[in-house]
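Of the protein chains in this complex, all but one are displayed in their positions.
Each chain carries a letter (A and B) given by its place in the written order, and its residues are counted from 1.
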Amino acid sequence: MEWALLIEQTLNGIQFGMLLFLLAAGLTLTFGIMDLVNLAHGSMYMLGAFVGATIFLWSGSFILAILLAVPLVAGIGILVEISTLRTLYQRHHLDQVLATFGLILFFNELVQVVWPLDGLSVPFPDYLNFTVPLLLGIEYSVYRLMIIGAGIVVAIGMYILVAKTRLGMLIRAGAADRTMIYALGTNIRLLFTLVFGLGTALGALAGILMAPILGANSGMGEQIIIIAFVVIVIGGIGSVRGSLIAALITGLIDTLGRSFLDVLLAFFIPVNAAEAAAPAISSMLIYIFMTCVLFFKPQGLFGSQTR
Amino acid sequence: MGCLVSRDLVMNNTLLKITDLNKSFGGVCATDNVNVEVERGEIHALIGPNGAGKTTLISQISGILQSDSGEIQFDGIPISHMKAPARSLMGIARSFQITSILREFTCQENVALAIQAHFGHSYNMWKPVSSEDKIQNRAVEVLESIGMGELRDTTSGDLAHGEQRQLELAIALAMDPKLLILDEPLAGMGRIDSVKIVNFLNGLKRKFTILVIEHDMDAVFTLADRISVMVYGRLIASGTPDEIRADAMVRSAYLGVD
Partner (left out) sequence: MRVLNSLQNRRTILAILVIGTCALAPIAAGILDQPYYINLFSRLMIWAIAAISLNLILGYGGMISFGHSLYLGIGAYTVGIFAYYDIYNFYLQLVTAVAVAAFIALIFGGISLRTRGVYFIMITMALTQMVYFLSISIEEYGSDDGLIIYDRSDFGTDLISMDNPVQRYYLIFLVMIACLYFSHRLIRSRFGYVIRGTKSNETRMEVLGYSTFRYRLVCFILAGVMCALGGVLSANVEKFVSPDIMHWTRSGELIFMVVLGGMASILGPVTGALVFWLLSEFFSRITEHWHLIFGPFLILVVLLSPRGIDGLLSIKRSGNE
C-alpha cells in the first residue's frame, strides 16, 4: 500500500512541478529579457482560471475554453504591458515591485467585482474525468496526467524556441548579458511585448488547467506565484532549463514532504511528536531547500554569474 | 622575451611582487602568466593597447577580481586569498577608470569616508561623523592639497568631469596608502587639467609608491621610473623609460602602432 501511495504522490509532485514550470517559465523570460520583476504574473494565472472557467461553464467545451481564454488573457497582459509595464523596464526594481504590487491589488479586486460569488468551482471535463490503471494496481487521474503532458509539450516547445530560433538567441543573450539585447534586436519594443504576451499565455494556461482541481478564487495567484519565485531563484533567474529542473524538484519536495514527512520523522522521534511537527516542517521544506541551494550557489543552479 | 628587469635591486625593496598571475573569462585569458614587481617609492607605469588586460590585472591586485592562479605578495605578505576590504586596510588604494565616486555625497564626505575606513571601526551609530575633527580636518587637507578646497561642500555628482577625476584621485590619496594604483587618471581630461594632474603626481614622487595605467605617452614617459608593457594579457617588457623606448618588440607591438 505504501508503495502505491508513494507512486501516486510522486506523480502528483511531478504534476505540481509542471504547473510551477508553466508559471516560472513566463517569469524567468520576462526577467531574463526585460529585466522586469513582475509580481503580477500570478494575476494572469488567476485571470486564466476565471476566464477559462467561465467560458467552460458557459459553452461546456474545455478545449474551447483553453482556445479562447489563453489568447484573451494574453491580450489583457499585452494591454497591461503597453499601458504600464513598458515604461518600467529601465526603472529601478523597486519601482517595478511596487507597480506590479498595485496591479495585483487591482486584479484581485476586479475579479471579486466581476465574479461576486466566493470564487468558481469547475468540474472536470467529462472525457478526462476518469482514471487509468498504472502498475501495482494504482488508478491515476487522466486529467492530472494530461497536465503533466501539457508541461512536457511546453518544455519541448520552449527548448525549440530557446535553442533554435532568433527569439531564443535573444533570450540566451539576455540571460548572459542584458545590454546585448539592445545591440542585437531591431524592434525591441515589439519583441518585448511578444515575450510578455507569451509569458502571460503560459501563466493563463496554467490557471485554466488548475481550475478543475483547485477552483478559481481571488488571491489564488499570489500563493502560487511566491512558490514560482522560489523555483526561479533555485533554478537561476533567466534560465528556462533551470526553471524546469527546479520546478520538478520543488513540486516533488513539497508534495512528498506533505504526505510522508510524518512517517519519515517517526523513525527519529516519537510518533505523536512526529505527527505534530510534520505539518509545520513540511510547509517550510521548499524554502529550506532554496536556502540550501543559495548557500552553495548564490546565483541558483543555472544562473549566470554576471548578475 | 625581452627580459629587461634590472637585477641589482635589493629584495626587500620590493613592495608588490606578482608571480605567474592568471585570470580568464570564459576561456579568454585576460591576464596570462603575468610577473611584475613594483619597488618602493617608484612610479611604475602599466601601458598597452586597449583590452590588453591592464584593468583586469589591477582589479586582481586590489581584490575586486579573484585570480585563477598565481601569487600576489604585498609588503612580503601573500594576499591572494584576501578580499578587497582587507587588502585596502593593508595599504592598497585604487582609483577607477570609470569614475567611481559616491555621487550623492559632497566632496568632503567622499574623502572623509575614505579616511574613516582606516581610522577605527565604523559601527558607531550615534556620533555624527561631521563632529569627528580628526577625520574632517584631514579630509579638508587632502582636498586642498589637490586644489579642490573650495569645492568641498559641492555634491560630487554635480562636479565637472575633470573635477570628478580629481576627486577620484583625492579619495585614493586620502587612504594614505602604501601602494597607490591609478587606472587612467587622465582619462577624458582636457589639456590644461592633464598638465595639472601630471604636475601633481610628479609632486607625489618618492612620497608614494604608484602603479599607474595611462594611455597618454607624454605623461607616462615624464612620470614613470619604470614601465611595464602588456599585450594580449601577457607582459612583454618591463624596464626604465629609455629601455622601453629602445625595445624593438614593444615598438612593433605597441608604440609603433600608435
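Convention: a residue touches a chain if its C-beta (ideal position, glycine included) is under 8 Å from a C-beta of that chain, and two chains touch if they have at least 3 such contacts.
Because the structure is a prediction, the values reported are computed rather than measured.
Among A:M220, A:V233 or A:L265, the one in contact with the hidden chain is A:V233. Listed residues B:S62, B:Q136, B:Q164 or B:S228: the one in touch with the omitted chain is B:S62.
Note on the undisplayed chain: of the listed residues A:F16, A:F31, A:Y143 or A:F302, the one touching it is A:F31. Although one chain is not shown, part of chain A still touches it, namely residues 31, 37, 84, 87-88, 91-95, 97-99, 101-110, 112-113, 222, 226, 229-230, 232-233, 237, 279-280, 283-284, 287-288, 290-291, 294-295, 298-300, 307. Within the entire complex, the positions of chain B that touch the omitted partner chain are 62-64, 83-86, 88-89, 93-94, 96, 100-105, 109, 112-114, 116-118, 122-130, 132, 158, 171, 175.
Quick note on the criterion: only the chains that are shown with their structure count from here on.
Put simply, the C-alpha centre of chain A and that of chain B have 49 angstrom between them.
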